[in-house]
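Here's a structure for you.
Apart from one protein chain that is not included, each protein chain of the complex appears where it belongs.
Our next item is subunit A:
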Amino acid sequence: MTTTISANPERSRGRETSLQSQRARAAFWFLAPMLVMLFFVAAWPLFRSIMFSFTDAEANDIFTGGSEWVGFDNYLSWRVRDDGSIRWRGVLADADWWNAVWNTIRFAFMSVALETVLGLLVALVLNAEFKGRGLVRAAILIPWAIPTIVSARMWGWMLNDQFGIINDMLLTVGFIDSPIAWTARADTAMIAVLMVDVWKTTPFMALLILAGLQMIPRDMYESAKIDGIHPMKVFFRVTLPLLKPALMVAVIFRVLDALRIFDLIYVLTPQSEATVTMSILSYRELQQFGDYGEGSAQSTLLFLIIALFVLLYIWLGRVDLSGERSK
């Protein structure tokens, strides 16, 4: 029998392929439930909202199908008035929208920058060996574990202009003369939001960076120690480059998160134009005004902006999401 097989390589190769296709089939069936799930919770809603953005759908006719196709009118349209002047309409001509875009990008940039620096510092501390390290590592996660609504409310009270502890402390120390209405004032609302977000999300960042730090072999540091290299130089020349892959992935997660910020701002500074973000604007349009067409157009733009940022970031930073190049 063995001679037949070896004399007939054609056939044995055929067998191998069938074994491989069997594996591929099995893999497909294992993946199928997740693919179906993803289709219903991600692909379908995304597709629907993109479709809505090309119609004049309203809250009460999205299921009856009474809406009409309007092309790109929700994004940008114009009408020439009788006097010859042009009147622009649509999301792209909306000053509120551009305010929200600017707010979101400003928030994302500042919060992620602060969280990265602070997270790195915290991670470096947690990476050192000291007594009770396990406890500190667990404790530092608490802000992240608290639901955003709860922490936003909590900070809302702490920042309250009349009863807030923050004003009280600043007054006592003498940094300010009179209480500040942190969340209400246009010039401090963004600071308040940033403060809470940094407090809340730094632990997450620290944990991701800590995981990266622990991947760096101890030998590297010992070798540098024997060479007598200054710790700062070791940090910038050894730790940081070796940490870069982990850092890039952590930053990308946070940027994605920050660009679609909603809950914290919705609770902490609901009315402030200084902090309104793309998500909040689109929520208002959809839920409060029932304008599904324009709201969907905003959502779609938000999606595109986030996609653009991620692509830019991956391209600029050559982020290795698959982890293959890190070896």
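Just so we're on the same page, contacts are C-beta pairs under 8 Å (C-beta built on N, C-alpha and C of every residue); 3 or more make two chains touch, one makes a residue touch a chain; residues count from 1.
The rule is simple: contacts and distances are computed from a predicted model.
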*UniProt names the one chain left off this complex as which of "Glycosyl transferase family 2", "Formate hydrogenlyase subunit 4", "ABC transporter ATP-binding protein" or "Spore gernimation protein"?*
"ABC transporter ATP-binding protein"
*Identified contact with the non-displayed chain, of A:76, A:229, A:256 or A:305*: A:229
*Pick out which of A:146, A:242 or A:310 touches the chain that's been left out of the picture.*
A:242
*Touching the absent chain when the full complex is considered, from A:41, A:138 or A:220*: A:220
_Give me the subunit A residues in contact with the hidden chain, please._
217, 219-220, 222-230, 233, 237-238, 241-242, 327
